[in-house]
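With one protein chain removed, the remaining protein chains of the complex are shown where they sit.
Letters A, B and C mark the chains as written, and numbering starts fresh at 1 in each.
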Amino acid sequence: MSTATPDAPSADTAPEKLTKKILTADHPTWCPGCGDFAVLAAFYKVLEKLQYPHEKIVCVAGIGCSSRFPYFVNSHGIHFIHGRALPLATGVSLSRPDVHVFVFGGDGDGFSIGGNHLNHAARKNIKLTYVIMDNNVYGLTKKQTSPTSPQGFKSKTDPTGAIDRPINPMKQLLASGATFIARTHAAQVKHMMEVFERAILHDGFSVVECLSECVMFYAGSFDNSTPRKGGVYDIIDESAHDVTDDTAAFKLADEAAPGKFGVFYQVQRPTKNALEQKWIDAEQARLAGKSPKDVLKNRIAQMR
Amino acid sequence: MSTATPDAPSADTAPEKLTKKILTADHPTWCPGCGDFAVLAAFYKVLEKLQYPHEKIVCVAGIGCSSRFPYFVNSHGIHFIHGRALPLATGVSLSRPDVHVFVFGGDGDGFSIGGNHLNHAARKNIKLTYVIMDNNVYGLTKKQTSPTSPQGFKSKTDPTGAIDRPINPMKQLLASGATFIARTHAAQVKHMMEVFERAILHDGFSVVECLSECVMFYAGSFDNSTPRKGGVYDIIDESAHDVTDDTAAFKLADEAAPGKFGVFYQVQRPTKNALEQKWIDAEQARLAGKSPKDVLKNRIAQMR
Amino acid sequence: MSTPPTSTPTSLRNAVIRLAGNSQDGIQSIGGFLARLAGRTQKDVMTYMTIPSTISGGPSIFQLHLGSGEVRSPGDESDVLVAFYQHSYDNHLSALRDGGICIYDPDEVKELKSERGIVHVPVPFTSATIEAIGGSSRDRGKNMFVLGLLCAMYQLDREKLSGIVARQFGKKSEDILRNAMLAFDAGYAYPVGDIGSFNFAEGEHLDENRISTDGNTLMTMGLLCAGVRYGSAYPITPWSPIMELLRTELPKYGGIYVQAEDELAAVAMTIGAAFAGHLAVTGSSGPGLSLKAEALSYASMAELPLIVINVQRGGPSTGLPTSVEQSDLLQAIYGSHGDAPRIVLGPQDVEDCFYIALEAGRLAREYSCPVIILSDQALSSRIEAFTEPDVDKHWVEPPLDITPRPADFKPYPLDQITRHAPPGTKMEGGKYPIVTGLEHDEWGHPSSSPVIHQKMTDKRRRKLEELARALPNPEIYGEAEGDLLIVGWGCTCGPIRETVDRLRSEGHRVSSTQIRHLHPLPAGIGDMFSRFRKVLVVEMNDSGVYGYGQLAMLLRAKLADPRIESFCKTDGLAFRIREVVAAAEKTLASA
Partner (left out) sequence: MSTPPTSTPTSLRNAVIRLAGNSQDGIQSIGGFLARLAGRTQKDVMTYMTIPSTISGGPSIFQLHLGSGEVRSPGDESDVLVAFYQHSYDNHLSALRDGGICIYDPDEVKELKSERGIVHVPVPFTSATIEAIGGSSRDRGKNMFVLGLLCAMYQLDREKLSGIVARQFGKKSEDILRNAMLAFDAGYAYPVGDIGSFNFAEGEHLDENRISTDGNTLMTMGLLCAGVRYGSAYPITPWSPIMELLRTELPKYGGIYVQAEDELAAVAMTIGAAFAGHLAVTGSSGPGLSLKAEALSYASMAELPLIVINVQRGGPSTGLPTSVEQSDLLQAIYGSHGDAPRIVLGPQDVEDCFYIALEAGRLAREYSCPVIILSDQALSSRIEAFTEPDVDKHWVEPPLDITPRPADFKPYPLDQITRHAPPGTKMEGGKYPIVTGLEHDEWGHPSSSPVIHQKMTDKRRRKLEELARALPNPEIYGEAEGDLLIVGWGCTCGPIRETVDRLRSEGHRVSSTQIRHLHPLPAGIGDMFSRFRKVLVVEMNDSGVYGYGQLAMLLRAKLADPRIESFCKTDGLAFRIREVVAAAEKTLASA
């Protein structure tokens, strides 16, 4: 219905080249050393590479430190409410096939208050890319247990150590029906960029869990996967792992922390965007060029 | 803190014998032929067998045809709001270790609006039993697509057939961290009773998906698993399936409809009920018998 | 094939028929057929029905008010009661007027009361239908038998009526249609004895282009005409039919309606579509509106245009899901945290559902603000006949505007109403806008400056002040001055106007007004009230701790005028004219 077509460059001007400089907006309000800085830098770089028309980039987020992301990208953006970024992004993606939708948020935003939306956006295979900056803690509200905090983690809501078993993000995502599922690390810039690029180029619901240290409230959380701190960064060997096999991926997700990194799962399944368009096309073919106004008039005439 | 202790019979009277007659309350308002009748009958029978003290039985539900369940059981009961039965039941279970908490609901109540609560009650391993009467449709609101409706199902919200991929209830539950996960069928009374009993006796979060036909809005939905209608009722062979292996269970859940029935997964993991009690015990040991009132006075005195 | 009744018909201007049985009996469809017929034969009609809230069914009624003149309520009392069962008879005989006719099925109704001159007419629907169709179809054709019976009794246009029936059943199968017609004809031919027959007097000439339908259907047509192409919702009674119709219709217009996982997701998706530059709609009933409260506060803060429909039902909580009530007004205005300005509208009858949807679209866009439409269970399901809306005249093109914006573009200018630049819009200055729920400066950047917060709060409020000034006063029914002004909103319009007619005919100086713009109220409303000695606000909600209902509260607060009184009820039933008349008389009589 919209007259906009995908990636059509503006008629009059030559498309401007997207650079980090152009993409940079406000200086991030994150704490010095916060892992989210690296995520932002990687995102700029991948966008530089992909060169989408500037005006077709949309950044969406809920609430949290990580969810401040859209303020730091000079693109169309919306900073929504806690936990509901995905349904908002669903509304954008389905009603605007011409734009590229990116969603950013934290572990609390995505897996606690927003957990159900994640399941349903995934099963519907909405076309968008979702990056979860997982710091295993609630940053913005100053150190409460998050759904990914490991048992024993001392927070303001678990003064003697976290009691509840955390979720397993990869298992949850695999069960949800997401069609691209990967895991990366803010301190592994090259890997992170590769994963982001694959996620963005995937035609469907792509989601990346990106470990991103909260230096303020959970310093050292990811040392065990940071080689320069003596950890091991264990990347999935895709020649040995069939990324289209969700059971194999589920098995991989069993590994104890820090677990594996890389693409756990990727399949092609029609997006809801495409399926709804198919229905629209069928209905419109049936109506054989009748104008919307005439469609309405006929419908009302049936009530005579 | 409550003075009630688990299953203590009332002091003065001999415990009355629980019978179907005693457990029967209002006549169900379900449509004649609705699968939910059989679920109710099976629940009565299992309770007859278990003989819990009458006053210690609590039935909880959200909203939907199936969620009317508590009205039809003569026990303490609460009919709550759509999708929030599990957190309500969590409040009961954690604050009243002396009662038995049963939760009933439909596929919409449990997997659509209530999906996130299911994930979190499961990972916390709250002590309760949850029966999902899955009819693959919204019954009470008269035939909209539910999160378990198969693609192609024609409903009022999908006049040309359901477009979105349904969830896979078993996979979702396996990822959630529930410690007892099973699947049964309202038309398989014996199996259903066995499964209910095992679920109830499990010490932790036990959940049963029970296929239960909506004769009004989705007649014939489960014929393919109803032997007397030519279907196959394929029960898991537990000598071949290790119920403590979630990956194996995930694999089992891959089977096309009607899939397998029986116990997919069962492990022992401490309940949140037990873990919180452990913390309480430790704190109280530290306080060495100080009365709550004195604890408060001391705390306030620190503000002098 | 069957003989028409022969006695000379009595001429009537109005008839109220109540059909009472179980929901399975197809009473709603008899009612629907008659209502549609009325729309086609220059009669006015208003219907009223009850639905049991459990699926398995239970007692149900359909009441139909047919008239040669304007019909404004489903009728206080019925002239004819058709009782299918003993319980129908027992529960509804009191709704029959003195001397009315009770047609009952002697196969089912065994105990009769003789009272108030009521004429009892036994008609064995059950056995006569079985006889007509054949043994197996018990229960199924009874409704068609009764339809035939009523067609004969009221001398209705048999040909048109069978046409309507044929169109409906023809969709199913020939067998079904044949059986339906057999039952209909049997009813038509059934000799009812000496109660005679009636026909309708020639009425005022009603407009040529009349249609008949219910409020939910017409609201949906209004949304389509207003340019709505996207949105999302979750099913709930009595909202669902709007979402079902949008889901079915929108693909024809290139749009998409999404069934979300819950109401929180639904409003978020709809806000997403609004942010994306569309006019989008979400909706629900009571509990679902509560779930949208947080996101609506966002829409107020971010100043996004959006239509939200709330089809009210009995509350609080799950309440009485299939009864009518008007108890969500204060929530609609004040139900979100913070000072969250939004616009609230209420349609006054089925026809108005179309125009209120258009108005909602216009205001949402003009004021870049969420607009809540408060419909209700009665409007949602009752059928009325009215002039066909002129689509050519009202048609609005969907709004998506992604033309480049100049370098000085700011999403939240302090001196103008907000106009967003949706995704896809090229920003000539190179600076892209951000939409936010934090307090923000003119560019959408978060600010905790005291000055900014004060100014932005003023900005958001000021647009409603502007709107209040721009709104004309609501129409007065009756004279513009007098002793009593009855004020209503929503579905109570009919009974209130009937009350005015009745009291004026008795010499009282009474007028009424139905408020369609509930928030903000038109600025001139105080002047309007000042020309009456008393003001009585009539609404279907609780009379409140302090003795007044929800609209009355708004008006009393705005005008601080103690002459504003309140009449409320919460029994889940539409107002009867006599209830309103009694309340008005009481107010007139008091000092």
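In the analysis below, a residue touches a chain if its C-beta (ideal position, glycine included) is under 8 Å from a C-beta of that chain, and two chains touch if they have at least 3 such contacts.
Please read all numbers here as calculations on a predicted model, not as lab measurements.
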| item | value |
| --- | --- |
| Candidates C:211, C:302, C:421 or C:515 - the one touching the absent chain | C:302 |
| Sole residue of B:50, B:81 or B:248 that reaches the chain not shown, by the stated touch rule | B:81 |
| Per the touch definition above, residue among C:94, C:416 or C:454 touching the missing chain | C:454 |
| Residue ranges of chain C at the interface with the undisplayed chain | 52-53, 264, 286-287, 289-291, 293-294, 297-298, 300-302, 314-323, 325, 327-328, 330-331, 334-341, 436-439, 446, 448, 450-451, 453-454, 457, 461, 464-465, 468, 519-521, 541-546, 548, 553-554, 556-562, 564, 569-573 |
| Touching residues on chain B - with respect to the absent chain | 1-4, 10, 13, 22, 25-26, 54-56, 58, 60, 70-71, 74-81, 84, 87-96, 98-99, 116-117, 119-120, 276, 279-280, 282-284, 287, 292-293, 295-297, 299-301, 303-304 |
| Chain not shown, touching residues in chain A | 29-32, 34, 63, 65, 68, 81-83, 112-113, 115, 138-142, 144-145, 147, 156-159, 216 |
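Quick note on the criterion: only the chains that are shown with their structure count from here on.
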| item | value |
| --- | --- |
| Of all other chains, the one whose Cα centre sits farthest from chain B | C |
| Distance between the centres, which are taken as Cα means, of chain C and chain A, whole angstrom | 41 |
| Inter-chain centre distance, chain A versus chain B - centres from mean C-alpha coordinates, in Å | 32 |
| Chain C: positions in contact with at least two other chains | 261-262 |
| Contacts with two or more other chains, residues of chain A listed in rising order | 116, 119-120, 276, 279, 282 |
